[in-house]
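Notes for the one structure printed next.
Of the protein chains in this complex, one is absent; all others appear in place.
Going in written order, the chains are labelled A, B and C, and every chain counts its residues from 1.
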Amino acid sequence: MILRDPVHGLISFEGPAESIISRLLDTRELQRLRRVRCLGPASLAFPGAEHTRFAHAVGSAHVMKRYLDRVYALSDDLPAADQVDHDTAQVALAAALLHDLGHGPYSHAFEAVLPHPFKHEDWTSRLILDPDSEVHAVLRQIDSEAPGRVERLVHGEGDIPHLARAVSGTFDVDRCDYLLRDSHMTGVRYGVLDLDWLLQSMRLMVAPGEQRARMAVDGEKGLTAVEGFFLGRLYMYRQVYLHKAVRAAESVMRALFRRLDELGPQPGTPAGMAKLLVGQEPTMGEFLDLDDHAFEQALKAYCTSTDPILAELAGRMRYRRLFKTLRLRHDVPVARAMARLREVLDTHHDGPDYLAAVDRVEVAAYYEDSRMMAYTGGRLQRLLDVSPVLHGLSNETFVHYRLIFPPELRAVIKEAFVDLR
Amino acid sequence: MILRDPVHGLISFEGPAESIISRLLDTRELQRLRRVRCLGPASLAFPGAEHTRFAHAVGSAHVMKRYLDRVYALSDDLPAADQVDHDTAQVALAAALLHDLGHGPYSHAFEAVLPHPFKHEDWTSRLILDPDSEVHAVLRQIDSEAPGRVERLVHGEGDIPHLARAVSGTFDVDRCDYLLRDSHMTGVRYGVLDLDWLLQSMRLMVAPGEQRARMAVDGEKGLTAVEGFFLGRLYMYRQVYLHKAVRAAESVMRALFRRLDELGPQPGTPAGMAKLLVGQEPTMGEFLDLDDHAFEQALKAYCTSTDPILAELAGRMRYRRLFKTLRLRHDVPVARAMARLREVLDTHHDGPDYLAAVDRVEVAAYYEDSRMMAYTGGRLQRLLDVSPVLHGLSNETFVHYRLIFPPELRAVIKEAFVDLR
Amino acid sequence: MILRDPVHGLISFEGPAESIISRLLDTRELQRLRRVRCLGPASLAFPGAEHTRFAHAVGSAHVMKRYLDRVYALSDDLPAADQVDHDTAQVALAAALLHDLGHGPYSHAFEAVLPHPFKHEDWTSRLILDPDSEVHAVLRQIDSEAPGRVERLVHGEGDIPHLARAVSGTFDVDRCDYLLRDSHMTGVRYGVLDLDWLLQSMRLMVAPGEQRARMAVDGEKGLTAVEGFFLGRLYMYRQVYLHKAVRAAESVMRALFRRLDELGPQPGTPAGMAKLLVGQEPTMGEFLDLDDHAFEQALKAYCTSTDPILAELAGRMRYRRLFKTLRLRHDVPVARAMARLREVLDTHHDGPDYLAAVDRVEVAAYYEDSRMMAYTGGRLQRLLDVSPVLHGLSNETFVHYRLIFPPELRAVIKEAFVDLR
Partner (left out) sequence: MILRDPVHGLISFEGPAESIISRLLDTRELQRLRRVRCLGPASLAFPGAEHTRFAHAVGSAHVMKRYLDRVYALSDDLPAADQVDHDTAQVALAAALLHDLGHGPYSHAFEAVLPHPFKHEDWTSRLILDPDSEVHAVLRQIDSEAPGRVERLVHGEGDIPHLARAVSGTFDVDRCDYLLRDSHMTGVRYGVLDLDWLLQSMRLMVAPGEQRARMAVDGEKGLTAVEGFFLGRLYMYRQVYLHKAVRAAESVMRALFRRLDELGPQPGTPAGMAKLLVGQEPTMGEFLDLDDHAFEQALKAYCTSTDPILAELAGRMRYRRLFKTLRLRHDVPVARAMARLREVLDTHHDGPDYLAAVDRVEVAAYYEDSRMMAYTGGRLQRLLDVSPVLHGLSNETFVHYRLIFPPELRAVIKEAFVDLR
């Protein structure tokens, strides 16, 4: 199995352990990911960002294959318990491929705006463990334990710590692929990381007094690549994930779901979404029917709703009539901004107050993760202690702080907030 | 208006004529193109190929902007009638942006498989000319003639020949963008053309005895770029547009539409598609509702049809269970291949005979277009006469000749055609 | 004048002010830069790093051309005194092209190792101002003031502050080109900056109470690009400019020049270098003869010197038998490291003590430059105050701290410094 990928170039799964990939790709659970875009509403701001969870799943499995190649190259110095055998390789490749199986329409945006809790990780587990799913059936062909092993690995758990971290950790195959893919597809090149060099400078080292290997980076050769990896994440947050148009679109989505919650059942709502809106659990079939297309067809139906607010919000999504934003000074208390906003809305707006919002997000510039070390000067050290860049970042926070509001309020908002921006 | 594009990098529309772009982008007709993928079923073979007609429209307008910049740089030597003024620049940018407005779901694949004729060009015209469309209203802001001028330009007609060719000709902004975009998104890099050099070496020359300028390429500087352009087109046909999995998917689509035609009205069919299936004209609203999402929701509905053939074909599309292919020798007459195929189907298959097909496509490697010349040795010459590569290609034909059939027939087909492949 | 450049792609100098470029390129002073490599001994570690000051000069002029295009686009809001007219554009292009004219063989490495002070900036001035130089003659064709204006601009001085900074400042055309070029040629991609976006988000703003415009970056759109620019500089220091093999080579060069200084005149020494070695000023002709080739031919001659130390050092350069390095802990006082090194040399080595060295370099991760601001929230602010990344970096220092020594001492050095590394 060989395919072309815009991010990784030539991808081939031809080794014996890799045959699991093509069997999993043919399942309906994975085929559903063709209809779930990675970045949800971001394509409203970045016309190229139409890439799907399916392509990301394939890319993640490819990075896992390369990770395993590196593990084999390092295996001479690896404790027996940390070695990867044939079955474990299959499990690891499957976990990389399936790690996002449970995403709803528009990926992260969906769970961010649903009025009731929804965690895509739970649905990933359910789809892997449910004996009626097609992926479960394929995984059982490895052995009866395989579905459980894959499910645990997806959540960063398993017998081999370094492998669990490679599936879900600070430096994992998921992030390696999504930073590259989101960069390539949005045209924001800041997330491009140096995968070749990251893998080449990766070590698996047993710290003194320990039995099991940790991931480490060669502090002489790989530090810049690792810093680039963390900076890439940061930049993609700033440039893409928290882009003002993306946040504005999520704000419209949130208002729409809140309106649906207020109104009760509405025509055109897919069955699975109807259940999620009232905090019930969809059936697996209902969940599998829930994808970007189902959601957008619902939006189309809402455009002709008898409720003018629902119709307006749906039209904003469908025809990209997004809310506007205004940046606020970082030192303005959120409560004060909200009070001010409420005054404006009370005076100038006759719609529900949730049509405008105060949006404040803080992203820590760098978190140290003790399971990702630097190997330098003959010993394992904290990344913080060997990298001035990460040390500098570790005290910094990125603040995105904005008002989000309908365009017709622009003038009054600008005037009302003149001292807070 | 500045945006990031994966193909062109930074795109800005900030000049006075370019304000037309953002006004057109906000129309529902253009927003619809967000839900129409450029390559239709190709994403089944190339997971990255999810890019939309919307992104392509923006990219085409960007190339037009660069074309106009080049025309301004050449304007000293240009006849007055071939100069581009402010209004004409707006019309040209609009035509580049709107040229694909009338595409149905899955773009070209849709019109290829509909049992009744459907031409996206006609719908583009209709949407531009219809006084009720939002793009029409925006274009009328230029002046009352503008919608008509844009519509003619989209079809390669207009007062300025070189501009008409730049919108729709051998070397036009459409192709410049789609070759680059399809390459970037599929990961098949063979369509990457050298846009900088093509524009830099482009001339506008008046041939002896003529009044108006033709496009020409500097035969010393630009020949390789022009050859690369034509080869890029050829390679994208071979590698992508006629890829066996893409043709197999179109074959399944064709069978599905034929079945729909036989069965008559089916639940889940969008209103616009229902009319097209019986050769009627949808209303504009029905047409605008017809996009990839609407089509794929229909496929989902067909998966549970009471007609087992329809259900099976829809499931093949939805879950990517494509037909297989077998290459045939180029010298085998199509009639002979079809007769042989019929025998196999009669013996081994109990479904309708259109579940298998003989698929033969011929692509001329190069067509000379007299409106695209080389300027070399102080005179306009045919590209054929100055380029050994194009001369060599002009006699060649690419033949794609395959059987397409359900996987369960693979063994019998291979045996039955052993002397024809 | 159109040419291909590996870094910038197509470079064209076709505008009226740009004709100065091709006339300057034909001078013998600029042609000499074909024989001066940008990174001196770095090609010993990076086989691709053979690029010359000539290519860098052309690239810098190209970036200046793009800078001027941006200035013209911003000129509506620019004070009259900050506008760039035709003659000033010629002067600016010339300054960008000529800014490195005075580099000696191996560029920076040469002045770092000469026993007597040598500043390439002084030689640049001399070559521009000397009425006998060919560049001077070309510049005088603009007007009699032009050579002086160009010379001042090269040093960051001139009537238009923003332009002076663009030639020599924190964010200048020199650095834009060399980070890109050094990245491209070494294969260390970390210096790749986003030139399109940097220019597009650049503003020229007059601060309250001031008359003249300063460079600023749009804090909403351009911050990431600016951070990338500063990080790129940092990374190129770490990965290339201070690479251990590069420092080791410079250490060998330094020892060689010290030996030449001890020995007095040696056969094979070019006349210009002989004068520089004794602190005398070469003639312009002697200086122009001094290039990488002349220096390497001298090295060849020294390989057969009767002085065994000179011969050995020259052979190390010529046949790439570099010294080894050992990293030291950052908290080890340099005096202590030197004392320890002396002990080792006294015991184990019979050559001159300068054959080994303690090499400590500190690079501030970020310096704030008040002439490069952020424009955000409607006002000019310090980059430090709007960028958490630069804020974090501003307190950090990169320390490169190593012993450099001949390979035969490796074992004893490692043992002697076991507690200091």
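Here, a contact is a pair of C-beta atoms (placed from the backbone, for glycine too) under 8 Å apart; a residue touches a chain by one contact, two chains touch by 3 or more.
All figures in this text were calculated on a predicted structure; none of them were measured in a lab.
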Residue, one of C:28, C:86, C:119 or C:410, that touches the chain absent here = C:28
If you put the missing chain back, which residues of subunit A would it touch?
-> 2, 9-10, 12, 196-197, 200, 221
Hey, which subunit C residues sit against the chain that's not shown?
-> 3-7, 9, 26, 28, 31, 34-35, 37, 43, 45-48, 50-52, 54-55, 58, 184-188, 289, 292-294, 296-297, 300, 318-321
State which residues belonging to subunit B touch the missing partner chain.
-> 189-190, 194, 220, 223-224, 228, 231, 234-235, 238-239, 327, 329, 365, 376-378, 388-389, 391-398, 421
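Everything that follows uses one rule, which is that only the chains that are shown with their structure count from here on.
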Counting in whole Å, what is the centre-to-centre distance of subunit A and subunit B, each centre being its mean C-alpha position?
-> 33
